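One protein chain is absent from this view; the other protein chains keep their places.
After this line comes chain A, so read on.
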Amino acid sequence: MRHPSPTRAWATLIALSAGSTALAVAVTGGGLAGAPLAAAGAAILTLAWAKARTILNAYLRLEEAPAFRRGFGLTLALYAALLLGLYLAG
């Protein structure tokens, strides 16, 4: 079976991390408040969810087990939604 490329996963993780950092810089620069601040927070959590999925699927090889990939993916999505709800409630 062909394995997902670790190098492609690494590049994806670096790009997603750069996106999180750019958002954090915008937020801590004080230029955002109210709805845009909440949207930036939601985007940061979405990027974290994408990074976690990449690690599960490529590094931990869940791409090779579609049923488990879907199960872990759904659970992770529900957990990310919980974190997002708690964040937005604040």
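In this section, a contact is a pair of C-beta atoms (placed from the backbone, for glycine too) under 8 Å apart; a residue touches a chain by one contact, two chains touch by 3 or more; residues count from 1.
The rule is simple: contacts and distances are computed from a predicted model.
Comparing "Cytochrome c oxidase subunit 3", "Phosphoribosylformylglycinamidine synthase subunit PurQ", "Na(+)/H(+) antiporter subunit G1" or "NADP oxidoreductase" against the UniProt entry of the hidden chain yields the protein name "Cytochrome c oxidase subunit 3".
Of the residues in chain A, those that touch the hidden partner chain are 3, 6-7, 9-10, 13-14, 17, 20-21, 23-24, 27-28, 37, 40-41, 44-45, 47-48, 51-52, 55-56, 58-62, 64-65, 67-68, 79, 82-83, 86-87, 89-90.
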